[in-house]
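Left out: one protein chain. Kept in place: all the others.
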Amino acid sequence: MYNFDFVKPGSVADAVAALAGEEAQPLSGGQTLIPSMKARLNAPGSLVSLTGIPELVGVCREGDTLVIGAATTHAQVARDAAGDFPGLAALAGQIGDPAVRNKGTIGGSLANNDPSACYPAAALGTGATIVTDRREIAADDYFQGMFTTALEEGEIITSVRLPIPQASAYAKFVQPASRFALTAAFVARYASGVRVAITGASENGVFRWAEAEAALSSDFSANALDGLAHSAHEMIADLHGTAAYRAHLVGVMTRRAVAAAGS
Amino acid sequence: MSKVTMTVNGRKMAAEVEGRTLLSGFLREGLELTGTHVGCDTSQCGACVVLVNGQAVKSCTAFAADLEGAEVTTVEGMANPDGSLGNIQQAFQDYHGLQCGYCTPGMVMSTAALLADNPKPTEEEVRHYLEGNICRCTGYQNIVRAVMAASGQDVGALAAE
């Protein structure tokens, strides 16, 4: 990879200042960034590590909301969210593999917004709030297509606030080589209704499946989805699955997530 | 270049690194600990897994500079104090859990991490835990047996299903 200067600030303020430098990029767990740098697809002038900032790490419950520091690893979420939000903990426990989960972070995943990543489904599926060094962004506004988010240059995620649902589950059909999602569904039931977020399937990145949400909001059962099929329009087609196959999996995974969530 | 210090296999060690120096390079070139292997460049194969502060980490996907002061354990640190094979290493030999030996250091270190978390894993849990470690030689059957044996469980018969 290209060389760069390595900076490891101890506070968010120092990190933001460092990121104002020319061609500076934040580094969190690095599980996607480092491979892309090895392939020379990414050439930061300096990397600003966010893993030395204590306030960015941790999982805590505030009322009906789970607040997760942006630099919290997947492994820590899988462990520490298990009591308050088991659906999220289970999702975190399915990302990558154990070693990846020990390094990768929720903030890094959301900032990258890979169309096949797991966390975007949880954030969008819960209607989470993405908290940055300068503002709060609703998940519905945050995800703006493949690898595209509402984040501005130099803006860093500090935490994610996820409303805790009454029931939730994540059903992931794994892309067997990369271990990302070929297609996966996150389903969350709230008093106000049901949210369904799909990852891995669309050329536009993570999305909500409105028809399924409507059906499930009136009847939270897998049967409620009978007869409902997602269109193959703008679905990803690659050597692991056709667009039609992914569209089909949207239905299968959503039904499985609902069944796993219980009532 | 900057100097990075870590405790590796119980000994304080230092080497000069660039920003882009990966932990795997720090170990292999900086410290000449060549037991840690690199088998891919996309963080999939797991040949490079080491323990960082007790947790399994892919050393090819971590910058040395980010790990100043870390406690690192590599396959070179897994033998008994008298130099004989440690428990996990011995189980891999006893159950023929390696062939060419290239993925083996990562397998041994992932096993160490697994057993620290889950001292008596089921076969299913072992197979699932090792999804980040690729072996091309063994078909995994004997690796799974070795991990089960290292955890003190009977591996006389792994169920057909």
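Descriptive notes on the structure:
We just call them A and B in the order they show up, numbering each chain from 1.
The rule we apply is simple: a contact is a pair of C-beta atoms (placed from the backbone, for glycine too) under 8 Å apart; a residue touches a chain by one contact, two chains touch by 3 or more.
In this section, contacts and distances are computed from a predicted model.
A chain of the complex is left out here; the name its UniProt entry carries, from "Ion-translocating oxidoreductase complex subunit E", "Carbon monoxide dehydrogenase large chain", "Putative ArsR family transcriptional regulator" or "ABC transporter substrate-binding protein", is "Carbon monoxide dehydrogenase large chain". With the whole complex as reference, residues 18, 20, 28-29, 33-42, 44-45, 47, 74-76, 78-79, 85, 89, 92-94, 96, 98-105, 108, 123-124, 126-128, 130-131, 133-144, 159-161 of chain B touch the missing chain.
For chain A, the list of residues touching the undisplayed chain reads 1-3, 38-40, 173, 176-178, 238-242, 244-245, 248-249, 252.
Everything below uses one rule, namely that only the chains that are shown with their structure count from here on.
Averaged Cα coordinates give chain A a centre that lies 28 Å from the centre of chain B.
Interface residues of chain B facing chain A in the complex, by the touch rule stated above, are 2, 18-20, 22, 41-44, 46, 49, 52, 55-58, 60-63, 65-66, 68, 110, 113-114, 129, 131-133. Those residues of chain A that touch chain B in the complex are listed here as 1-6, 8, 27, 30-31, 34-35, 37-39, 46-47, 49, 51, 75, 96-100, 102-103, 177-179.
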